[in-house]
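Dropping a structure here in structure tokens format, bear with me for questions.
In this view, the complex is presented without one of its protein chains, the others remaining in place.
To keep things simple, chains are lettered A and B as they appear, and every chain counts its residues starting from 1.
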Amino acid sequence: MKQTSLQLAEFVGGTLKGRRDVVLSGVASLKNAGPADLTYAEEKFQGEARNSSAGCLFVSSGEFPQQTVVIVTNPKLAFARAAAVLLRRDSVATFIHPPEVVEAGAAIGAGSSIGAGCTIGEGVRIGEGCTLHPRVTIYPNVEIGNNVIIHAGAVIGADGFGFVRDRDVYVKFPQVGKVVIEDDVEIGANTCIDRGSLETTFIRRGAKLDNLIQIAHNVDIGEHTVIAAQTGISGSSTVGDHSVLGGQVGIGEHARLDANTIIGGQGGVLNGKHVRGGEVLWGTPVRPLKEFLEQQAHLSRLPKWIAEIRQKLFGEAKG
Amino acid sequence: MKQTSLQLAEFVGGTLKGRRDVVLSGVASLKNAGPADLTYAEEKFQGEARNSSAGCLFVSSGEFPQQTVVIVTNPKLAFARAAAVLLRRDSVATFIHPPEVVEAGAAIGAGSSIGAGCTIGEGVRIGEGCTLHPRVTIYPNVEIGNNVIIHAGAVIGADGFGFVRDRDVYVKFPQVGKVVIEDDVEIGANTCIDRGSLETTFIRRGAKLDNLIQIAHNVDIGEHTVIAAQTGISGSSTVGDHSVLGGQVGIGEHARLDANTIIGGQGGVLNGKHVRGGEVLWGTPVRPLKEFLEQQAHLSRLPKWIAEIRQKLFGEAKG
Partner (left out) sequence: MKQTSLQLAEFVGGTLKGRRDVVLSGVASLKNAGPADLTYAEEKFQGEARNSSAGCLFVSSGEFPQQTVVIVTNPKLAFARAAAVLLRRDSVATFIHPPEVVEAGAAIGAGSSIGAGCTIGEGVRIGEGCTLHPRVTIYPNVEIGNNVIIHAGAVIGADGFGFVRDRDVYVKFPQVGKVVIEDDVEIGANTCIDRGSLETTFIRRGAKLDNLIQIAHNVDIGEHTVIAAQTGISGSSTVGDHSVLGGQVGIGEHARLDANTIIGGQGGVLNGKHVRGGEVLWGTPVRPLKEFLEQQAHLSRLPKWIAEIRQKLFGEAKG
């Protein structure tokens, strides 16, 4: 949706310097932007900004006599918000792209778009303004809120992985619970979110999940929590609001992470572990970052130290 | 398929106490179950059980004067088995959901159901009573047994990852082997099982694979082996019967795990390693759990110990 430089300045609450009638239709990087593009520059890129051909730049300060700029406190955030307006599709009609399969009893809200090759199971409810990219599968009875984005290949509501051992054989435990995905969630490509076994799997409001993530049955992901690619959360674990999980993190079953937990990439949380809020954790099993770094440093120096100590104590040349 | 309380009691070999004519049509948790639902209670939840509105409860002991209960040795297992009957679709006709693509020479057994958007390659054989959820891809010449469940997005029979180096360039090694999936296997969403290069990749009877798992070419997964999400098994490795692999485990090439191996989450097995049966292993590279825990404990205390020792020996305040 095209916007003038003045409209964008007003939208982000910034101060316009330069032309008020520049028509912007897209966004681009400082380097690539042309006369119809909006871009932004962090403080340290002011030099590059002065050479940019962008129709309009969001900056935090400085003089740009040759260019049309908008002065805002946080240019990157303002750019992201303005980009959402510029890139918005004009239409608000619901659009379902053939071939797709929508089963009986499924309901899709106004302004939602369903990509080609999607399958929407019986009784699924999808809210307003959602985008399902191609080849998303929604199993029956999943509930999806408003303004949810789901990328290609994601699978929502498949059976959880639950079996009861009968001597040497595994008997399937029923997987008949639900999945509830709240408003403003984004789910990456080929990510899997299993349905609850008898209860419900929750992805709370504003949570962002990257690609190839595994969310097991009965998991509860808190509001505005961010999870990087290839992380896996095992059954019945909860991740508190405003948490950040790096890539390839593994969380065991029945673990409980309080709000504001941060776990570094490839970290591992044991079954049943309770992580107190506000911690920054690394390693497998996870430990506080400071402790992790100290242990790594000691591990590095260990061969040298042990040799020294053993030499002194036992007169040995080698460990 | 609806069942009376008496039918279910007889099916699981339990003792019915209460009404014999309660009609059950579904399953639910203790908390959520209503008058048409079956549920179960472990010993420790007998209090909750007495407050349940379930039409019928499976329990291991106790008095429930107000309710219809079935006394069985293992309520959870009995519940899982009864649920399979209650949730069974009545129809036994083969059902292929359009749009799907079934190539020439493919054969699909009685009572099997093929979800929307599946593609079934040339010469594929699928047995009886199988469920392929939507968007499963089966490459040519894959053989699937009876009562196999495959979740959405799984890819069975893609080319293995094999190349021969020709100076600085990689030449594709032919990937023309097969995949054989035996009876009663379950395969999770977006899991990938590659075909053999010249030989066959096997998933043996009763094995259960979670979501987003990678099984490389020529791998052999034993009977009734359970593999959690995001685990990867490299080419030509074998995993013995009745093994349990945690999530995000990585197994190198040409490794051999004997029967009854247990590997904890994120464990790593090196190329060519032979793991003796019955071991419980953790870490990367894997070591016996007891050893892993001891090493972790020592690693934690290392900074303190090294400081103490060096202080005593060298009079240093810091390592």
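The rule is simple: a residue touches a chain if its C-beta (ideal position, glycine included) is under 8 Å from a C-beta of that chain, and two chains touch if they have at least 3 such contacts.
This structure is a prediction, so every number in the text was calculated from the model and none was measured.
Colleague: One chain isn't shown here. Among B:L16, B:L57 or B:L212, which residue touches it?
Modeller: That would be B:L212, which touches the missing chain.
Colleague: Which residue among A:A9, A:V27 or A:I181 touches the omitted chain?
Modeller: Of all options in A:A9, A:V27 or A:I181, contact with the hidden chain holds for A:V27.
Colleague: From the listed residues A:Q175, A:N190 or A:T261, report the one that touches the chain absent from this view.
Modeller: With A:Q175, A:N190 or A:T261 as choices, the missing chain is touched by A:N190.
Colleague: Check each of A:Q67, A:S197 or A:Q248 against the chain that is not shown and name the one that touches it.
Modeller: A:Q248
Colleague: Could you tell me which of B:G26, B:G252 or B:P303 touches the chain that is not displayed?
Modeller: If we include the chain that is not displayed, B:G252 is the one touching it.
Colleague: Which of A:R50, A:H97, A:R125 or A:H254 touches the chain that is not shown?
Modeller: Only one listed residue reaches the unshown chain, and that is A:H97.
Colleague: Considering the whole complex, not just the chains shown, which residues of chain B touch the missing one?
Modeller: Per the touch rule, chain B residues meeting the hidden chain are 99, 101, 117, 119, 135, 137, 139, 153, 155, 158-159, 161, 163-166, 168-174, 176, 190, 192, 194, 198-199, 212, 214, 216, 230, 232, 234, 248, 250, 252, 266, 268, 284-285, 287, 291, 294-295, 298-299, 301-302, 305, 309, 312-313.
Colleague: Can you list, in ascending order, the chain A residues touching the missing chain?
Modeller: Within chain A, the residues touching the omitted chain are 26-29, 32, 74, 76-77, 79-81, 83-84, 87, 97, 99, 115-117, 133-135, 149, 151-153, 186, 188-190, 206, 208, 210-212, 224, 226, 228-230, 242, 247-248, 265-266, 283, 296, 299-300, 302-303, 306, 309-310, 313-314, 319.
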